[in-house]
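What you see is the complex with one protein chain gone and the rest in place.
And then chain A:
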Amino acid sequence: MTQTPGRRGFLLGGAVLGAGALVSACTSNEPAAQPSAAAAAATTEAAAGGNDQPGTQVTIGFSAPAADHGWIAAIAKNAEAAAKQYSDVVFKPVEPTNDINQQISAVESLIQAKVDVLVLLPNDGQQLNQVARQAMDAGIPVVNLDRVFPDKLSYRTWIGGDNYGMGVAAGHYIGKTLKEKGVSNPVIVEIQGIATLPLTQDRSKGFADALKSYGFSVTAKQDAQFTVESGTEVAANLLQAHKKIDAIWNHDDDQGIGVLAAIKEAGRSEFIMVGGAGSANAMREIQSGSGVLAATVTYSPTMASSAIKLARLIAQGKGMSDLTENQVPQSITLASETVTKDNVATYLPLGFES
């Protein structure tokens, strides 16, 4: 597909992540920059090497929600690991919290401590907007991670995943597979996360749009709560509602553990299932090939590693060596990759434990 250069860049990024040559991962997923990313792919390593040289000492403040989910836990872990790779970075995380009020005061404390740059994953972009703006006004650049602030004056750079693209990737995989099988009028079931979140609505829209290009549509969708238990309950009922299913897309791999348990309990195997987010657990399931889970579409928490790297570059006044510009871009949207049995080995190291 058209995303091939981006995907290669992402994989390369994953490979060099451990080695410590870093910037390629985020650069090549910027859709607007795709041509130059492709062109730069060959020279990435040499170029990236320059940016990884120790520079001026910078202090990076970090605030994220408290983990109640494997994905969020991986965000905090990845950020810390990325910061540790640099001798010129002082990493200053604040106690994670799910309380908006507490996160606001935590960010205020980081502003008062005069950190050089802030990496923020807000509990809610709207509600943290004000305090992020304060940081920017105080001359501290903000790297906004994933949940976006509505006001562009509140952040220097945004980096995050593509929820719509995730739905598209899942839709393409299911559409293509069913087309190849020659199924007409397939029963396609969608198990969403928390229905009220905009991210869930984006995912569903992408899924429906991609399916439409194959002439398919979603037969039934139901929302769960991103938890294992809600996944079981919703899946158990949906399996009763549809005696024959051709494909299931489940938005979230953590919730997917419960969905898979319900499928096993019901003894059903006539369909393919696609997951979401890209947990290590789901990838192992795909690798084993023993169950219905055929693929998962990523929304990778590695974005936190990339955010730390971007924050460091911004604070040191450097640009991204893969790009022509002297400064870091204003926004970076990561592509959602499709992990299948064929490529799962390359993705497994990037999978997060749920």
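Convention: contacts are C-beta pairs under 8 Å (C-beta built on N, C-alpha and C of every residue); 3 or more make two chains touch, one makes a residue touch a chain; residues count from 1.
Convention: contacts and distances are computed from a predicted model.
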Chain left out of the displayed complex - its UniProt protein name, from "Aspartate carbamoyltransferase", "Anti-sigma regulatory factor", "Metallophosphoesterase" or "ABC transporter permease": "ABC transporter permease"
Among A:Glu229, A:Glu270, A:Glu325 or A:Asp342, residue touching the chain not depicted: A:Glu229
Identified contact with the non-displayed chain, of A:Gly61, A:Pro141, A:Gly258 or A:Gly351: A:Gly258
Sole contact to the chain not displayed, among A:Val90, A:Ala113, A:Ala241 or A:Ala345: A:Ala241
Chain A residues that touch the omitted chain in the full complex: 66-70, 72-73, 195, 220-223, 225, 227-229, 231-234, 236-241, 243, 254, 257-258, 260-262, 264-266, 281, 353-354
